[in-house]
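With one protein chain withheld, the remaining protein chains of the complex are depicted in position.
So, chain A:
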Amino acid sequence: MPGIDECLLEAMTLPGARGAALVDWSSGLALGTVGESPVGDHETTAAETAELARAAAEYESFAPAAPETGTPDPAGPPLEDLIVTTRTGYHVLRFVETSFDSSVFLHLWLDRADGNLALARHRLRALAEGLVLR
């Protein structure tokens, strides 16, 4: 029954992992953080990544409106992940789908030299699912 800390610590075992956080993209609150932040302050990074995630989650091109089928929209956005590559690193944002109305994602920051983007994306998906596994 993994909790937030176990999930983040496991993300940090990925090669090249420098920092990880669980962030609420609606408010910009960091629910949990481990490792480093690219700007030296996890709260600032959470607020900034949240703005990026919110834009992706809300723009229609990425999250098209569900057809009017009469069934209520599922709680989470249809997004899976958001990847930003920089000269020195990779950022993978993985949206977490919960059974109640929430707006959270996992953020993993990887070193460019040691990080493996495909592996990280794969693991983050499993971790996001593990968070809500009963």
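Note that in this section a residue touches a chain if its C-beta (ideal position, glycine included) is under 8 Å from a C-beta of that chain, and two chains touch if they have at least 3 such contacts; residues count from 1.
FYI, contacts and distances are computed from a predicted model.
Not every chain of the complex appears here, and the one that does not is recorded in UniProt as "Transcriptional regulator", selected from "Transcriptional regulator", "ATP synthase subunit b", "Branched-chain amino acid ABC transporter permease" or "Aldehyde dehydrogenase". Note on the undisplayed chain: of the listed residues A:M12, A:L119 or A:V132, the one touching it is A:V132. The set of chain A residues touching the chain not shown comprises 1-4, 7, 22, 24, 26-29, 31, 41, 43-44, 47-48, 57-60, 63, 65-66, 73, 75, 77, 96, 98-104, 130-134.
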